[in-house]
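Sending over a structure as structure tokens; questions will come in a sec.
Moving on, here comes chain A:
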Amino acid sequence: MIHLWLPLLLVCVLAGAGAYGVIARRNAVLVLIGVELILNAANLLFVTTASVRGDQLRTGYVLTLFLITIAAAEMGVALAVILALFRDRGHIDLSEPGS
Partner candidate 1 sequence: MILLFAALAIPAVAGTALILSGRGSRPLSGGNANMLSLVASLATAAFVLAAVIARPVVDQQWLPSLGIRLQFAVDGISAPLLILTAALSVAVVVHAGSRPPHGGSPATFYGCLQLVELGALATFFARDAIIFYVSFEIVLIPMWVLISRYGDSRDLVARADASGRFVLFTVLGSTLMLIGILALVQASGTASLDALAASRGAGLERHTQIIIAALLLVGLSIKIPVFPLHTWLPPAHTIAPTAGSVMLAAVLLKMGTYGVVRLVIAPLPIGFGALAPAFAILGVAGIIWGGLACLVENDLKRLIAYSSVAHMGFVVLGLSSGTTVGLQAALFANIAHGVVSALLFFLVGGLKERWGSADLATARAALREVSPRLGFALIVGFAASLGLPGLVGFWGEFLAMYSAWNPAPDRPLLLMRVLVVVAVLGAGVAAGYSLRVLRLIWSGDRTTPAHTDARGGEWSVLAVLVCSVLVLGVAPGLVLNSTAKDVAAITAEVSR
Partner candidate 2 sequence: MTTLDILFAAVGLITAASAVLAVTTHHLVHAALWLVVTLGTLAGCYLILGAELVALVQLLIYVGAVVVLVLFALMLTRAPIGSSPEHSASLVQRVAAALIGAGTTALFASVLLPALGGELRTTRAGDTQSIATQLFGSWVWPFELLSLLLLVALIAALAVSRMPTTPTIPTTPMIPTTLTTRTSVDDIPAKTGGESA
């Protein structure tokens, strides 16, 4: 038995922290960290709802697994982009105006 407000509150905090990270950071990699936090908030929400609903298809769990996979793929591509950016400009500071 668990009170649902606990995991839900964590979802909110993670999402908020992620949003903060996305905006407040200038380094592209750190922005990505914010994005990951938001993603994980979503994951936690899936798992929480799946745990209390428990449908036949196990949708919540399965989608969480998918999301983790997608996050990995996304991370790979994103980091490649960041590296390309770094090679191009010499920095990955998002507060610098682009060309």
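Keep in mind that, in the parts below, a contact is a pair of C-beta atoms (placed from the backbone, for glycine too) under 8 Å apart; a residue touches a chain by one contact, two chains touch by 3 or more; residues count from 1.
Regarding selection, all candidates are chains of the complex that A comes from, given by their letters.
Quantities reported herein were computed from a predicted structural model and do not represent experimental measurements.
Taking any copy into account, the candidate from 1 or 2 that touches chain A in the complex is 2. The part of chain A that touches candidate 2 in the complex is made up of residues 1-30, 32-34, 36-37, 40-41, 43-45, 47-54, 56-58, 60-62, 64-66, 68-77, 79-84, 86-88, 92-93, 95, 99.
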